[in-house]
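I'd like to ask some things about the structure below.
Here the complex is missing a single protein chain, while all its other protein chains stay put.
Let's turn to chain A:
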Amino acid sequence: MANSLPTEFDVVVIGTGLPESILAAACSRSGQRVLHLDSRSYYGGNWASFSFSGLLSWLKEYQQNSDIGEEGSTAWQDLIYETEEAITLCRKDETIQHTEVFCYASQDVNDNIEETDVLQKSPSWVASSTLIKPLDSACLSEETHPLYVSSYEMSAKDTTKNNGEVTDAAETLVKEYCRYKTYKHTVSDGAKDETKPILEDNSDPPKRNRITYSQIVKEGRKFNIDLVSKLLYSQGLLIDLLIKSNVSHYAEFKNVTRILAFREGKVEQVPCSRADIFNSKDLTMVEKRMLMKFLTFCLDYEQHPDEYQAFVQSSFSEYLKTKKLTPNLQHFVLHSIAMMSDSPCTTIDGLKATKNFLQCLGRFGNTPFLLPLYGQGEIPQCFCRMCAVFGGIYCLRHKVQCLVVDKESGRCKAIIDHFGRRISAKYFIVEDSYLSEETCLNVQYKQISRAVLITDQSVLKAESDQQISVLIVPPVEPGACAVRITELCSSTMTCMKDTYLVHLTCSSSKTAREDLESVVKKLFTPYAETEIDKEELKKPRLLWALYFNMRDSSGVSRSSYNGLPSNVYVCTGPDCGLGSEHAVKQAETLFREIFPSEEFCPPPPNPEDIFFDGDDKQPEPSGTSNIVMAKLESSEGSKNLESPGKHLQN
């Protein structure tokens, strides 16, 4: 099987994070032969999402921080010719540090319930040979949707059979695609039904659900826990790209339902849209007017320079004080709308951020943010799927030993994988974490502090318990960082019923726990069997918590890497920001650098306009091509019926 992998490509992409996946899709879409590799067993790199058990095995891996990979390596040094030299790649992933896990939920005696879930990797995965899975969407869904029990062996068999046959592969893809669609559809329907009884339950508030650790483990497959917590600005670059390229059809989205603020020790809802302000019970009439007036002004602040010219030099918070806004309104605008809690931001930056927020409002709902169902990890996978549709080949658990550089031209010409196989290509795209210490000698990394919590209640109760909230907690002392919190309910398909999945993110000054624990303590209380304090009782209880630091390579410039050939392009890992604008921008910039004349991720053609170009330009014998076209068309039809992208298109 290993032999069947072609050894020549146009582009080799190493790493399946968001920017790499977008680039892979863009290259494949513009007709390049793409090989997309990841040494990990899952898609997405640090952009991935995991089931609960998946997250535990991910943690185990980092805690052991094992010397993996060594045994599989062949002596590749022998494979380098005299005219060549090698740039070694990194063998260990060092992007995650300071992982700490706390379990508060009770661990019953009968705790040894094994998760029925298919674990993400079989223990013997290191030994197993490289698996080539061209165009296999079943395996894409397998990782994060263990419900979809397609057995591992089966897909392996499938791929062996199909390997290298484009037509067959396309057929499989269509089939898989349809299965995938139906699967998603039914699941989300089920979820809707599920929410109803929950609402009824809510009517008797004093009763609290008791959730044990064993329940979490048992229902572990209901979780899709993101490593990076990000949202999509509904007028942002990522949404635009998803829509333009039709990749949006592969995923489903929900609108964030509310924006929260943390002020004077209390969580409150921020009225940010016209409808919110109209409906708000907490604002006075005059406050409503002043807030609306200010927000309306921000929408086209450039047209009224006289309104802010005098404050260009002062900070945004100083400027807000001059706008007749009451302190609560100032807080809302500064922290929750402009989201400018960190470093004193200028008036212009604040206005710009407010405008951006407001422009995103109302496109898909009452808040500016969208969230993919089943976790953030869906998004890179969707781009991988697009890449596969246009012929890209995928290999997970595929290590690359080194880049081979031609001494004379100074260009990279091939890679050597852990089988010692040489795969040549014209362009190489490598994610930062794959680069060796030597290459990154001069690179300064920032860090992101992350916490993932499983709680039993929302931080702000409302009529419906199915809320998706964003909350910014401003820094307590100047110089510290604001903490961004997203709280997800079970209908986002990221956590089990009756729980909430809470993500905390800030840029690190210390370890994640040191950075975030104080905020966690303010908002939550550890789960205890006996309820002690009345005040504490109101807070949601922590069932489980994880802290970790993630490397933020987003600020690294290309020039700080040592000795990379000009045709090796570097993608960075996730940044600390709320949106994925950085990743999209990076992918587009690199694509334009590599293929200046090609369009970046154009919409896929209408199936009716696709035909096979025969060698002799004679009409194609109506055999295979017709079947494929019919298939494509039917898949298009099913798309329209279910309109999975309807959230994005209305």
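The rule is simple: a contact is a pair of C-beta atoms (placed from the backbone, for glycine too) under 8 Å apart; a residue touches a chain by one contact, two chains touch by 3 or more; residues count from 1.
Quick note on the criterion: contacts and distances are computed from a predicted model.
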item: Name under which UniProt lists the unshown chain, selected from "Aspartate--tRNA ligase, cytoplasmic", "Protein transport protein SEC23", "DNA-directed RNA polymerase III subunit RPC3" or "Geranylgeranyl transferase type-2 subunit alpha"; value: "Geranylgeranyl transferase type-2 subunit alpha"
item: Selected from A:Lys60, A:Arg210, A:Lys293 or A:Arg558 as touching the chain missing from the view; value: A:Lys293
item: Contact partner of the left-out chain, one of A:Pro6, A:Pro327, A:Gly563 or A:Pro605; value: A:Pro605
item: Sole contact to the chain not displayed, among A:Leu59, A:Leu79 or A:Ile277; value: A:Ile277
item: Residue numbers in chain A that touch the chain omitted from display; value: 274-275, 277-279, 285-286, 288-290, 292-293, 605-606, 609-615
